[in-house]
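For this view, one protein chain was removed and the others were kept in their places.
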Amino acid sequence: MTLLARSATLDDLDALLALAQDASPALTNLPPDRERLAARLESSSRAFQSEATAPEDVALTLVVEDDDGEVLGTATLKPLAGGREVYYTYRRETLIHASQQLDVRREVDILSISHEMSHATLLCALATRRDHPARGEIKRLLRAARLALVAAVPERFAPLLFVALPGYQSGGRSPFWEGVGRHFFSREFEEVHRAASLGSKSFIGEVMPPFPLYQPLLDDAARDAIGRVHPLHSEALEGWQREGFTPSRHVDLLDGGPLLEAGRDHLPRPRRCPARLRDQPAERGEGEMLLASQRDGGFRALLSTGATLDEQGRCVVDAGRAQRLGVDNDTPLLVLERRECAC
Amino acid sequence: MTLLARSATLDDLDALLALAQDASPALTNLPPDRERLAARLESSSRAFQSEATAPEDVALTLVVEDDDGEVLGTATLKPLAGGREVYYTYRRETLIHASQQLDVRREVDILSISHEMSHATLLCALATRRDHPARGEIKRLLRAARLALVAAVPERFAPLLFVALPGYQSGGRSPFWEGVGRHFFSREFEEVHRAASLGSKSFIGEVMPPFPLYQPLLDDAARDAIGRVHPLHSEALEGWQREGFTPSRHVDLLDGGPLLEAGRDHLPRPRRCPARLRDQPAERGEGEMLLASQRDGGFRALLSTGATLDEQGRCVVDAGRAQRLGVDNDTPLLVLERRECAC
Amino acid sequence: MLIRPVETADIDALREIAVETGPGFTSLPDNRDFLADKIDHARQSLAGEAEDALYFFVLEDDQQPGERAERLAGCCAIEARVGLDAPFYHYRIGQLAHSSSRLGLHRTLDTLFLCSDHTGSAEVCSLYLREPWRGAAHRNSRNGTLLSRARWLFMAAFRSRFPERVLAEMRGRFDDDGKSPFWEALGQKFLPIEFQRADHLTGMGEKSFIGEMMPRHPICTSFLPQSARDCIGQVHHQTRPALAMLNRDGLRFEGYIDLFDGGPTVEAYIDDVHSIRHTRSARVRLDDSVERAARPAWLAATASSPTAFRAAWLGRGPEGDDIRLTPEEAQRLQVAEGDSLRLLET
Partner (left out) sequence: MLIRPVETADIDALREIAVETGPGFTSLPDNRDFLADKIDHARQSLAGEAEDALYFFVLEDDQQPGERAERLAGCCAIEARVGLDAPFYHYRIGQLAHSSSRLGLHRTLDTLFLCSDHTGSAEVCSLYLREPWRGAAHRNSRNGTLLSRARWLFMAAFRSRFPERVLAEMRGRFDDDGKSPFWEALGQKFLPIEFQRADHLTGMGEKSFIGEMMPRHPICTSFLPQSARDCIGQVHHQTRPALAMLNRDGLRFEGYIDLFDGGPTVEAYIDDVHSIRHTRSARVRLDDSVERAARPAWLAATASSPTAFRAAWLGRGPEGDDIRLTPEEAQRLQVAEGDSLRLLET
C-alpha cells in the first residue's frame, strides 16, 4: 500500500468531518462543524490554486489517502497562526532577582502571556483514523508532506514554523489548566477550548491578566506540566524532533503543552528534477525520499524508499507511484532526501 | 604598518587607562578607573591561560598595537554579559489589541524590560586612539579578532553573541534618556551611566518599573531614538553588519541604542593549518584573511591580504607577519577567509 | 417640586431630557428602547431587591399645569451595585517606589492602574436639572440640592438595599474647544473611535472594548503631557458645584479617575455620608395653620416603602418627634397623620 498526501478538496468534506468527530482530545483547529470545515476546504483549494507570494491568512489542508482513495488522515498549515486574530501563548522567561544588600541572586521563572507566535506558521489539526493499522505511517507522511509543501513554496510561509502539541493530562484532567486557567476563566477546560476553537480569540485578551505568572506560586502539578506533552502524543513529539523541530520558549496558554519550532530556511531544500518512469516497482533501497508534485493547483506527496536519481539527474519512479503523484516522464518532481536531523 | 591584535596583559594598563579616559561618549564597560582596569587585565590574562570549557564570568580583553608595539586600541569580550549580575535591556514587543465589539485589531508597540541578554556573550569596550589615522582599520581588526577568538574557542562563549552600540544623540543629549530613563532615575544620564559601569547593576531592578512601556505614550523624539545608533557610530553599525550581525529585538535600557546579534555557530569556521614562512613580503593578493595564533596562553591576530594556502594546505605567511604572530614554520595557525556576509 | 420614582409614562419626558443633555451625559443616551428598558429596570428594582438594582427618580414640578413632559424638571439615580453586569473600570493612581541606595535615589512615581476596585459599590449618578428650573429665578427652590440629596434620604431609609460604599463619577476637565486633553494623550492613542463614541458605548454598558483595547499595563503619569496630567482628578468647570455638594457630604477623591477624561470619582462609606448620618425620623402631624418659610431648609422623604418614595422641601423642621405639615404638603408626599417621615436639615 502506498499512502499519498494531497491537497484536500471539497469532496473530502465527509471524510474530514468524520476525522474531526473522531479526534480525542478535540483539536482546537479541527472543529467537528460541517459548515466551518466546508468553508475551510473551499478556501484551501482556492489558496492552492492561487499564486500567492507572501503568507496569507488562509489555512492549507492536506489529506492522506490509501490506494483506494480512502481518506485516512488530515493535517493543516496556517501560514499566519494568528491570522486576523491573536495566537496567544505563555512564554517561559527567567527574571533575575539580585540584591546587593543580601548578596544573593535568584532566578525566578515566570510565564508571560505572548503574542509572538501570531506571525509564525502553525502546523496543526493533524488527525488520523483511530483504528487504522498504519496510523504511525500516516502521521509521518503528514509531517513530512507539510514540510515539503513549505520547502516547495517557502515564500508562502513565515520564517518560523511551529507545532503545538497537546499538554500533559492525568486522569483526563489537565493539571496546568486546573492550576492556571481555571483561576481566570472559572469554566471547564473543554468549554474554553471549544470557545477558542470557534472564531475570535480576542476574549482571551480580555480575561487573562496582562501580568506574568510566577512559577514558584503555581502548585506542583501545574508547574510540572509546563511544556510537558500529553502522554498519547509523545510519539508525535519524537517525530517532530526527528524532523528538526526543537522545543521553544512557548507553551500553550490553556494546557501548558509544548510548542516546537523550526526555522523555515533551515529545512532541507528540495531538489527539482524531472521524473523518469519505469515499469517495475522499485526495490526497497537504502535512503527514504519524499517525492512531491505540484500540478494544476494541487499538491501531492508520498514517501518512497525505492526512488533514485539517474545520471541525467532525473528521478526514477515506478509507474504506480508516478500515477499517484500524477506525473509522467519529464514532469518536474520535488525530491527531498529524508534524514534524521542531528540538530 | 601591520596592526596586530593580541590578548592584553597588565603591561597594557597605562595604555588602556589612556584609551578609557579618551573615550567619548564614556564606555559603560571601560571605566577610566586604574584599579578596576588593572583587575580586569589580571583576570583576563589568567583567563587566556586557563583551559576553560564553558563561558565564565571573566572579561577577555584584546589590544591592538602597531609595528612599534604602541597600543592603539582595545576591545573586550564578556562571555556572559550578565556575569553574576543582570544585563538589562528593553525588548521591543508588539501587543495585539483586538476587539470583536469594535471589529478592529491594532498592533501596539511596547518596550519590555528584559534579562534575556544576561546569558549571551557581549562584545564591548571598543576604544581607539582618537587621533590615529588608521582608526577605521584598528576597529575593523578588533571586530574581526574578537570573532576569530570566538571561532577559535567557541565553547568558552555563549551561543548568542551581541554588541550594543551607543544610542542616538542630538546636541549632546539622548532623546531616549530624556523621554524614558529620566522619569525613573531623576538623575543625569551620565551619572546613571557611570553608576551602571561601576559594579552592581541591581539598582536598575529596584528603580525601573517591571511593567512595559507603551511606545505610543513616548514623545516623538524618544520613540524615534529606539534602536537608532549614535551618529558617530554608524560606521561601527555597518562594520558589524558586514560581519554578519543583525539588529536584535533589544535596545539599550538607558539610551535606546541598538543591540546587534549573531549566532556563535553561524560564524565562519576557521581552518587550522601549519604556517609556512617565506622571506619576501607578500604581494597584495585578492582575498583578505585573518590569521591568528594561540600560544602560551596568548592570542594574536592580524589581517593579511597576501596570505595563501600552498598545496600541502599550509598557510604561506611572510616573515614579518610570522614574527608578529609569534609563529615559526609548522606552528599551527588559525586561518579565516574574510568575506562580506550576505545575511 | 417633588421627587418620585420614574414611571413608565415618563418615557417621552425622559427622552426629551436625553436629547437635551446630549452625548456628554453618558448614562442617558438618546435611545428610546434603552430608556424604556431603564425605566422597566427601575420599576422592578423598587419592587424587588435585585442585586444590580437601579433607583431612578424624577423631579416633578407639581405646581406646573400641562403635559407630564412639561412638568418633568430633572432626574437623578442610584445604582445599588455597579460592575455586576459589565466590568466597571477606573484608573487608580498608585505610588510606585523608585528607590536605590546606590544612586542615593528615593522617590515614588504616580502610576495609573487599570482596575475594577469599585465593583459592588453603590453609585449616585444621572443627576440633571432642566434649564427652565435653573438659574437665579429658582435659587430659592434649591432644585439642585433636592435632586442630589433626596438620594441620601432614600439610601438612609432603605439602607439594607445598599452596600458599604458609595461613589459618584465626576465629568473631567475639557479645554475651550470641548476637547479632553486626557483623552487626546491616552485614550485616543489606543482606541480607534472618538471620545463621544467611547463615552456612549460605556453609557450603554458595552464595555468589553475597554478590556480589549485600552492599555492594561500600568502607566506612569509622568509619561503623559502636562496638559493631560492637569486633567487627572480635575472636574469640568460646570461640575464644580456638584462636586462641592458631594464633598460637603463627605465624599472624597481617593485616587480613582475616569479612563477617558481623567475626571475624579468621589466616594465614601455610606454610613459616613453626612446627609445620611444626620437624617432623623419624625411623625407627621397635620396642621393647616403652619406657615411656609421663605427658604426651604429641611428635606423630607417618605420611608414606608421604596415604591411610595417621595421627597420634597419643607420650610420647617421637627419639633420633638413630630413634624407639622400642611394638608397640601402631606398630599404632595402622600402621607397621612401619624406616618413617619425622614428629615434632613440642609
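Letters A, B and C mark the chains in the order given here, with residues in each chain numbered from 1 onward.
Keep this in mind: a contact is a pair of C-beta atoms (placed from the backbone, for glycine too) under 8 Å apart; a residue touches a chain by one contact, two chains touch by 3 or more.
Not measured: the values here are computed from a predicted model.
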Indicate each shown chain that the hidden chain touches within the full complex. A, B, C
Just name the one of A:Arg106, A:Arg130 or A:Arg295 that touches the chain not displayed here. A:Arg106
The listed residue (B:Thr9, B:Ser43, B:Gln100 or B:Gln215) that touches the chain absent from the view is B:Gln100
So which of C:Ser116, C:Thr239 or C:Ser304 would be touching the chain we can't see? C:Ser116
One chain is left out of this view; which of B:Gly69, B:Pro159 or B:Pro210 touches it in the full complex? B:Pro210
With the missing chain put back, one of A:Gly136, A:Pro159, A:Pro209 or A:Gly263 would touch it. Which one? A:Pro209
Interface with the unshown chain - residue positions in chain B: 100-101, 202, 205-206, 209-211
Which chain C residues touch the hidden chain? 83-89, 92, 94-97, 99-101, 106, 108, 113-119, 208, 211, 252, 255, 269
Even though one chain is hidden, which residues of chain A still touch it in the full complex? 97-102, 104, 106, 108, 110, 183-187, 191-192, 195, 200, 203, 206-209, 211-214, 216-218
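FYI, only the chains that are shown with their structure count from here on.
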Expressed in whole Å, how far the mean CA point of chain A lies from that of chain C is 56
In whole angstrom, how far does the Cα centroid of chain A sit from the Cα centroid of chain B? 39
Can you compute the centre-to-centre distance for chain B and chain C, using the mean CA position of each chain? Integer Å is fine. 63
Spell out, as numbers or ranges, the residues of chain B touching 2 or more other chains. 97-100, 200, 202-203
In chain C, the residues touching two or more other chains are 101-102, 208, 212, 217
